[in-house]
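So the structure is just underneath, and the comments pick up after that.
In this view, the complex is presented without one of its protein chains, the others remaining in place.
Right, chain A next:
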């Protein structure tokens, strides 16, 4: 089913979203001088809002430094947002701490990019997967053992893997272990941050297929963070494009990839090298580098590199507005 179709999209809008991100900001202080006083802020995430429905996958794309990983960590409440509200399953978790937060954590879990550093090398695979179950007191030792084995089967590893250690596995298999661990508490939401970027292409496909199967089987929702536009298109229902801490475009994937509105989305798509010869496509090569998020340009942050820049872009920041049903864009061209 394509959530991109207008009728189904509207229908989904009426149900309560699983995840609601409202005006989220995450600023990191820059300190300087002998007194280590705050002399500025890195606005890693600067006023981002979106919702995610149950069973839906939202792709989050952007280049390094755009704030996509920080946003993922705010959603996971690894970071506390500077401003804004974060609601999961009807419960606000923006500023929860300690035990109160821990009680809700089983609903949202994360899979990281590097399975070499996200798994404790001194724990066996069995204890790595059992850990979240033990912490949350999910049954007796025997019951937990049983669950570990079924989780290993779900991610396609043999039960013998239990007694082995992460270094004995290849990158793809380690990512399977990380996914089994994330699945242990039956979460509703998984934030996957560049989960397949470190893997070889033939292995990447195995993990993408596994994520798709799990989504169907457990009704999971994903926030899928990646710099790879083709991968994001493959897994997502809707896609959000980030530039310097803000969303510049948010649309069902069918629209985003066929009629991108924002000049940045257009440039990104034209720059993505396709593994095909004879692709007739206009190439837009952007000049310059992404500006530092510590000193973002005035007005629209993209105006320094935008091929269609206008006077108003230098002074006034465009708001993210609905241009056609379901397709949101933050650009003065469309206002």
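Convention: contacts are C-beta pairs under 8 Å (C-beta built on N, C-alpha and C of every residue); 3 or more make two chains touch, one makes a residue touch a chain; residues count from 1.
The definition used in the following text is that contacts and distances are computed from a predicted model.
**Student:** The chain dropped from view, which UniProt name applies: "Peptide ABC transporter ATP-binding protein", "Multifunctional fusion protein", "Carboxyltransferase domain-containing protein" or "Lipid II isoglutaminyl synthase (glutamine-hydrolyzing) subunit GatD"?
**Tutor:** Choosing among "Peptide ABC transporter ATP-binding protein", "Multifunctional fusion protein", "Carboxyltransferase domain-containing protein" or "Lipid II isoglutaminyl synthase (glutamine-hydrolyzing) subunit GatD", the correct UniProt name is "Peptide ABC transporter ATP-binding protein".
**Student:** Among A:157, A:231, A:250 or A:320, which residue is in touch with the absent chain?
**Tutor:** Selected residue, touching the omitted chain: A:231.
**Student:** Thinking of the whole complex, not just what is shown, which of A:20, A:47 or A:63 touches the missing chain?
**Tutor:** A:63
**Student:** List the chain A residues touching the unshown chain?
**Tutor:** These residues touch the chain not displayed: 63-64, 170, 172-173, 200-206, 208-209, 212, 227, 229-231, 233-234, 257, 267-277, 279, 283, 285-287, 289-290.
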